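The complex appears here minus one protein chain, its other protein chains still in place.
And now, subunit A:
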Amino acid sequence: MQGTPAGGTRPGPSPMDRQTLLVFSLILASALGQMNFTGDQVLRVLAKDEKQLSLLRDLEGLKPQKVDFWRGPARPSLPVDMRVPFSELKYIKAYLESHGLAYSIMIKDIQVLLDEEREAMAKSRRLERSTSSFSYSSYHTLEEIYSWIDNFVTEHSDIVSKIQIGNSFENRSILVLKFSTGGSRHPAIWIDTGIHSREWITHATGIWTANKIVSDYGKDRVLTDILKAMDIFIELVTNPDGFAFTHSMNRLWRKNKSIRPGIFCIGVDLNRNWKSGFGGNGSNSNPCSETYHGPSPQSEPEVAAIVNFITAHGNFKALISIHSYSQMLMYPYGRSLEPVSNQRELYDLAKDAVEALYKVHGIEYFFGSISTTLYVASGITVDWAYDSGIKYAFSFELRDTGRYGFLLPATQIIPTAQETWMALRTIMEHTLNHPY
């Protein structure tokens, strides 16, 4: 890199831009496998006078080349930046020190910087610019999902909006998508996915479903009728802290990430923290347990946010909570074997929903009340919903039945979402046709 001519202000790109350009070109060189910059440093030297400047220029002339000037020797008051290959560092530093040239290390290891930049670039590529390039058949990170939500809401602002209903324990936003054709306080349907963070198929299904709703609105008679009279709310990442943790540290994490003083283990099972039979059979008071119910009902911000939202709204008619795995569709109660008052209706509806699901890809689901179909569990979402007056409260356990379990291959995302949609649609249609 040649220095600029002496005298007058320097033309050309600003120092920051130039450095960026350099970094990019190095990335390219590195990516092409031509160069490795591990251990190379960029030194900034301040020459006091012309004599010192000329010493630096001497370096430039050395053969074989020992330095690569990013900002060449120009005037004594201007800093000189030079890239020094790792193998020459000792020599160059000795040279500078012996001639009394003061220097500082601007970049300690270029390769590290390059790697970080490359990573950041790849990352920003993944944060898609529009939802049409978003892959519905892959699993995504929290950032990718939240980015998709913003794009999605922008693209379909006529019927979709985003609501923040609270913050998680680690202070992440808790977001809900609202699908509405207008009106005030329409009767509403609630769907949540990801309350247990390791159940990745549920978030993926939720995202596909959101897109399905906007795609089919105006085309599918049943869906269009539903949206004319009702609002749909979808909470895609009900446990954002847990979900981030499944990506960073522990793929099989289930609970949230709440910490309490004096308690050695982390996290509360969000599906045991509701105010319905709290602390009963099928939940655990041991904080180290996967079904730890927490210190008190709704103690967890992720649960409290939903309770507050649904209660304040006051007009929810159906609630569907989506989990994996086991291939089941169930209704309350989980906390006991006692049947709910409209058990017969829920049984018939579940049966219809499961048959609609089966017709898509031939996947068989069990159905029935939670306590008789899966196991006794207390303090769960759908029990609370039912006790709060929401007559149509259902819990899904999506694919599969244990071959892959939580680690369901991404190739099964779209088939799972397609069949689940038919069951959801059946439930929503019934809710529409049975106002109360």
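Just so it is clear, a residue touches a chain if its C-beta (ideal position, glycine included) is under 8 Å from a C-beta of that chain, and two chains touch if they have at least 3 such contacts; residues count from 1.
The definition used in the following text is that contacts and distances are computed from a predicted model.
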{"item": "Which of \"General transcription factor IIH subunit 3\", \"Retinoic acid receptor responder 1\", \"AP-1 complex subunit sigma-2\" or \"glutathione transferase\" matches, in UniProt, the chain that is not displayed", "value": "\"Retinoic acid receptor responder 1\""}
{"item": "Contact with the hidden chain (one of A:F179, A:F245 or A:Y365)", "value": "A:Y365"}
{"item": "Of A:S147, A:S283, A:T381 or A:S395, the residue in touch with the unshown chain", "value": "A:S283"}
{"item": "Chain not shown, touching residues in subunit A", "value": "138-139, 246-247, 251-252, 254, 263-265, 269, 281-284, 286-291, 326, 337, 339, 343-344, 347-348, 351, 354-355, 357-359, 362, 364-369, 371-376, 401-410, 412"}
